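Partial view: only certain chains, each at its native spot in the assembly.
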Amino acid sequence: MIVSFASDNTAGTSKEIIEAIAAANEGYVKPYAFDEYSNQSDVIFGKIFGDVTVCYTLSGTGANVVALKTMLRPWQGVICADIAHINTEEAGAPEVITGSKLLPVPSYNGKINIANMKQYLVDKNDFHKVSPRVVSITQSTEKGTLYTIDEIKEICDFAHENDLLVHMDGSRIANAVAALGCDIKAMTRDVGVDVLSFGGAKNGLIIGEAVVFFNKKLARDYMTMRKQSLQLISKMRFISAQFNEFFKNDLWLNNARHANSMAQYLAQELGKIKGLSVQEPDVNAVFVCMDKKLIDKLSQEFYFYVTNPEIKEVRFMSSFQTTKEEIDYLVQRIKSLAE
Amino acid sequence: MIVSFASDNTAGTSKEIIEAIAAANEGYVKPYAFDEYSNQSDVIFGKIFGDVTVCYTLSGTGANVVALKTMLRPWQGVICADIAHINTEEAGAPEVITGSKLLPVPSYNGKINIANMKQYLVDKNDFHKVSPRVVSITQSTEKGTLYTIDEIKEICDFAHENDLLVHMDGSRIANAVAALGCDIKAMTRDVGVDVLSFGGAKNGLIIGEAVVFFNKKLARDYMTMRKQSLQLISKMRFISAQFNEFFKNDLWLNNARHANSMAQYLAQELGKIKGLSVQEPDVNAVFVCMDKKLIDKLSQEFYFYVTNPEIKEVRFMSSFQTTKEEIDYLVQRIKSLAE
Amino acid sequence: MIVSFASDNTAGTSKEIIEAIAAANEGYVKPYAFDEYSNQSDVIFGKIFGDVTVCYTLSGTGANVVALKTMLRPWQGVICADIAHINTEEAGAPEVITGSKLLPVPSYNGKINIANMKQYLVDKNDFHKVSPRVVSITQSTEKGTLYTIDEIKEICDFAHENDLLVHMDGSRIANAVAALGCDIKAMTRDVGVDVLSFGGAKNGLIIGEAVVFFNKKLARDYMTMRKQSLQLISKMRFISAQFNEFFKNDLWLNNARHANSMAQYLAQELGKIKGLSVQEPDVNAVFVCMDKKLIDKLSQEFYFYVTNPEIKEVRFMSSFQTTKEEIDYLVQRIKSLAE
């Protein structure tokens, strides 16, 4: 297979994760997350976040749907970015499976602001309209950018003042934590996030995400709801075992740090090439504008996405698995092909 | 952990499956089942069943929901056994996620019959009622029994004569194939089944089921629908790699044969103990009636389910992992405790 | 048109109702039930039931769905009679539109009992199953029978002890009130009913039902929810005006009393005819078993339903509009045809 910079999900998994799965394959254990591995995961999340309820799920979309479903009645809606993953990349699951409506607002570099949210609050008592109940933000964003902790706090404060709950889609939250160099609790619970979708697969797990309920009341019936939302498997020990390994020796953070640093290295090297317009990466995605012919040639040798054909923008995404050699090779090929 | 006869899902996975997962962890591959492992799985299913569309899913409930969702409009319903897994053990997902209604009929030893289905067809044009559109049967059944191939054919013929489709919940279909000693295609496609939920996890996979569409028209939009139904993960290679191993050297059949034979051995040994009433197992579940006090004592040493407290019936279920020694130990403890 | 005993919904409406509609057709009024007619209806319901929230709807199915939707999250279910209107005559709306599941129990003469409800409470914490949250009973029942007030209280007490809410489908509650000669509040709120679907159309309105929330917290968002559930029209004054007339001079009770008395008269007269087996009517439905040939002949002259072909049972239903002459004519024709 050719080298891929398409997404962090084209990578495999860390060797330690495979070993953890193999190690969990011993004897009989209770199904449905009543096993020792799952208990251990709960303890770990508790150490990180304090008193929380954690609901392990199978996919990022699954995590978002489970999170939102606990927060919503059918006549309530979710304010989110127009380009939010839940709005554009989840095949309508957030509407169809939760049975409610998304309320998109414009985004700027992937981020949303309070001014734009207000349009939905003017009419909050208008019974012809879905009642906004949740604000969902993505950290790091779909555009590879970051909210500052202050920005998150400001959104949470605004939300709570308006009787709204805050969901954070953190499918790449590890990259955000690594980039901001802060504590994950300081970026989420401490500033008012109510429910977090904590990502695993994009940061090196095979399969596994976790919905972390800071607002535990919302989680009351999560077990029945997760089952109904098709996010429960019997052999949950193999999910939990991955998470336990993830947090041992800071694998999750090291994976994210590595991915981020590879993106920075790539951006730095690409910046040296004439004719490319390189956007400084906040986390692990490098957006570059380049000549159409160059894109075409390059796409025969590497796997990556054209994110905006009009401005000839492509995205190179690094992962825990990306090596300096792979980047050097990519940069060298771009140089050659550009000539 | 104590020895478990609670369900075949308290077991782990075959060693070969772990190795297959480890082997699949190499390089970059396209996400969302566009990888070589998934292509290979498709080829294998094609060899077994002929020209089919296969949709890999994450859980058995997920497989059933995806299968049914392709077959139904919201005003159509599913005739199924009152005790069907879809009716009692899937937390309402078949109704809520497909957005339709189940139409239960009485079951006898886990099986349903045509006479009882007819009540829903009398009113087929009554617009006050959900229109029956699918008959769903489980093979092997929730009671550990089997439909004969002729019985399946009879149900399929009846269904098709009445413009109904047939779904088979085959979460334990390997056990059925092993028990009946027939070809799996002969038990499904050849007698008229339209869509099959092919089980993996209960027969030794870590995670993974497959919806097999014999009626390929139904599968037209399955990719979007699977994503919406929260059954798609990015790193599908790790699901497909399990299936590929499953079919290599007949692992799937050998696992099922072993589980079945262990159940037969257990039934035979229990049959020798006075005071127990043992039901002859068709597949890998042994139902036994025994003294209440014995049940209580035994449940402190083993993990199993009381399936009917009124008649003091318990279920011992074997799996690919169950050993003769474990059964001997169980039998010996029952003997001791019974005295 | 031939005389109809098919259902109370084959009748038209009282002359007073037409006049009330005509009188309401004056000037401009605020749409969506913010008009004076609707305010007046609210006051009337308040006088009858005390402090309540009333949500006017368009159909009986609509009333039931709105009522249930306020009480349920998607993973919760509704215990009801197997023959309940919500289970068999509403085309799946209670499942599909509320997004939850019905949990049927056997019925005896249309009524359900606590013993049968308990099966769903054994497993109340089993996350593989929908959690029961509501008990729904019909008064008067689909079989034309009645719960006593004590029976209703017993069910409500049981429900509340088990953290369940009680819904009453009262599409024919006026007939029940007339038959039992009690106060409607004594039969509903006073014994613990949480939400009542109060019927209009089967008792002489053109169109219009009312969901009465005794548990007002449940009604918090009813306006948005009613709109979403397609039960809101702009010109609600024409619904409210009907209700106002309905309660003036006890039209609603007089209509029901008349329908009931006509059924009693019919049963009495039919009882005199040899060869008929007549069930004593509690309200306005007379169930009669008669010769198959007689049924066939009669159905060419009158409009009525065969409710059970096996036992040759037919149903004659009276309405506010049924006259003694129509009944005499029916009885006379049966006599003639029976000879």
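The chains carry the letters A, B and C, assigned in the order they are written, with residues numbered from 1 in each.
We adopt the following convention: contacts are C-beta pairs under 8 Å (C-beta built on N, C-alpha and C of every residue); 3 or more make two chains touch, one makes a residue touch a chain.
No experiment lies behind these values; they were computed from the predicted model shown.
Asks: Total copy count of the complex, if 3 are in place?
Replies: The entire assembly in this structure file is built from 4 identical chains.
Going forward, only the chains that are shown with their structure count from here on.
Asks: Suppose you list every residue number at the subunit A-subunit C interface; are over half of them used by both chains (same) or under half (different)?
Replies: same
Asks: Please name the chain that ends up farthest from subunit B once chain centres are defined by their CA atoms averaged.
Replies: Following the centroid criterion, the farthest chain would be C.
Asks: Centroid of subunit A to centroid of subunit B, CA atoms only: how many Å?
Replies: That pair's centroid distance is 33 Å.
Asks: Measure off the straight-line distance from the CA centroid of subunit B to the CA centroid of subunit C, and report it in whole Å.
Replies: 42
Asks: Approximately how many whole Å separate the CA-defined centres of subunit A and subunit C?
Replies: 50
Asks: For subunit C, write out the residues touching at least two other chains, lowest number first.
Replies: Those would be 74-75, 99, 127-130.
Asks: Under the definition above, what is the set of subunit B residues touching subunit A in their complex?
Replies: Interface residues on the subunit B side: 1-4, 6-7, 9-13, 15, 18, 21-22, 24-31, 36, 58-59, 61-62, 65, 90-93, 96-97, 201-202, 206-207, 224-225, 227-235, 237-238, 303, 321.
Asks: Along subunit A, where are the residues that touch subunit C in the complex?
Replies: Residue list for subunit A touching subunit C: 32, 69, 73-76, 99, 127-131, 221, 223-228.
Asks: Contact residues on subunit B for subunit C in the complex?
Replies: Subunit B residues touching subunit C: 74-75, 77, 88-92, 95-96, 99-101, 127-130.
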